[in-house]
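Removed from the display is one protein chain of the complex; every other protein chain stays in position.
Up next is chain A:
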Amino acid sequence: MTVATEPTTGAVPPPSKEDVITVNKMNKWYGNFHVLQDIDLSVRKGERIVICGPSGSGKSTLIRTLNRLETYQSGEVYVDSILLGDDVKNIEAVRREVCMVFQHFNLFPHMTVLENLTLAPIWVRKMPKKQANELAMHYLERVRIAEQAHKFPGQLSGGQQQRVAIARSLCMQPKIMLFDEPTSALDPEMVKEVLDVMVELAKEGMTMLCVTHEMGFAKEVADRVIFMDAGQIVEMAGPKEFFDNPKSDRTKLFLSQILSH
């Protein structure tokens, strides 16, 4: 079954040369637990995808397979036309183009904000330090936090830390960005400052896959919304279709729970 002929997926374009991610019948088990089942997914360049679903549905695991933080047991994952398998060279090549923003920020606590940002450009991209600093300051300004450059992460609020984490990813000038519940660990008043940065990024044409329960964000920027449950992609549609006219009962139930409060 390919994505194009999948009946529940709505307005999915056929796979093309523009696809930057192609997942083909991918399966993953944790022991006997079938955590991802026959996942088919293709993502075009510049597409913004929001993945939602109840906890334990496999949504985080899915995006973590896209930069090989998780392995899979069968099927194929291509990112930027590179097969993500056991080949270490391929994994490193993919990771150079795909960056991830984590729920708990995962900033390096022993380095200043600026050092957090310049680390990968200097060591992975082999950029001269001066140039890396300029690049870092550029992105810190974009996430509106340049004045904190010489502080340590522990001195910043959660929202500020997450914006630093986004800037750190941007410093790698990635082709694709993965967001793993980027606002779930934040105090409510800080969610907006992070979402604002993400909306800006989306509008500039960054290819994004975002696991989130922020349905407002999904409605505003997503090209497609994916609903996952029990390790399967249950529904995949444009945001209007997804929210106004969900096909599956499980999606309807989930949406009623998440939108009711």
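Throughout what follows, contacts are C-beta pairs under 8 Å (C-beta built on N, C-alpha and C of every residue); 3 or more make two chains touch, one makes a residue touch a chain; residues count from 1.
Assume contacts and distances are computed from a predicted model.
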item: Identity of the absent chain, which is to be given by its UniProt protein name, from "Multisubunit potassium/proton antiporter, PhaE subunit (TC 2.A.63.1.1)", "Phenylalanine--tRNA ligase alpha subunit", "General L-amino acid transport system permease protein" or "NADH-quinone oxidoreductase subunit N"; value: "General L-amino acid transport system permease protein"
item: Of A:119, A:146, A:206 or A:230, the residue in touch with the unshown chain; value: A:119
item: Residue among A:39, A:132, A:145 or A:172 that touches the chain left out of view; value: A:172
item: Residue among A:99, A:114, A:166 or A:228 touching the omitted chain; value: A:99
item: For chain A, the residues touching the chain missing from this view; value: 67-69, 92, 95-96, 98-100, 102, 104, 106-110, 119-120, 123-124, 152, 154-155, 168-169, 172
